[in-house]
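Quick one: this structure, given as structure tokens, is what I'll be asking you about.
All protein chains but one are shown in place.
Moving on to subunit A:
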Amino acid sequence: MVMDDMALRLTATSRSFGAVRAVDGLDLAVERGSVVAVLGPNGAGKTTAIAMMLGLLPPDSGTVTLFGGTPAEAVRAGRVGAMLQDGAFVPGATVRDVIELARALYPHPMDTGAILTAAGLTGLAGRRLDRLSAGEAQRARFAFALAGDPELLVLDEPAAAMDVAARQAFWTAVRSYAAHGRTVLFSTHQLHEADDHADRIVVLAAGRVVADGTSAQIRAKAGVPDGASLDAAFLALTSSSASGTGQ
């Protein structure tokens, strides 16, 4: 079998819901060891694309591979950890319970202490999940995704509910995780997060890639000056595409 140097590869992938083409011929390859941000307005297809990457949703056409195999194979082998947008926990379990569950499910888990530290949950291990604040619950979901020390982390709007301090600690943990040669793909609405933490930014609109590169390349493509906020570039890119595709 040929080794694929890509952690993730979507080729001409499409998925519709009824008459809506959520993802429309998406091509995306993510190299191992990179940190990639996926940006796009609501309805751009980010969450659908992520569901297909994780094998939760089969594409209507096109292919999705993780490490050269199917998403299901990579998930079964414990090579993937994911934080889903609505992946809430169940009541009755504690932070420690879910972390220990994740550790038992993956072949080479991290130490419990290291997971708690990375997710900023050290004092909360005995807390019940239904008694966490929204930001704490999001950190617990990060801990669950990280616990198995997977090769690829997929994070769908991971820091949306976190406060400033938690957010900083979170991104530090993501960077140190990626520094060990592992791959991170995250979606966000916070453009400065993409700017600050990603090696590469992929902008989606209407289910397609409209820009792909470093933040400087994204600005250049949008025709905004280098010092301008990424917001300006984002709006320029996504509004022209939306009007270009019609409806």
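One rule holds in what follows: a residue touches a chain if its C-beta (ideal position, glycine included) is under 8 Å from a C-beta of that chain, and two chains touch if they have at least 3 such contacts; residues count from 1.
Convention: contacts and distances are computed from a predicted model.
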Protein name, per the UniProt record, of whichever chain is missing from view ("ABC-2 type transporter transmembrane domain-containing protein", "Glycosyl transferase", "Transport permease protein" or "HEAT repeat-containing protein"): "ABC-2 type transporter transmembrane domain-containing protein"
Residue among A:8, A:64 or A:82 that touches the chain left out of view: A:82
Candidates A:97, A:199 or A:212 - the one touching the absent chain: A:97
Listed residues A:38, A:51 or A:210, member touching the removed chain: A:51
Missing-partner contacts on subunit A, residue numbers: 17, 47-48, 51, 54-57, 75-78, 80-82, 84-93, 97-98, 100-102, 104-107, 128, 141, 144, 148, 154
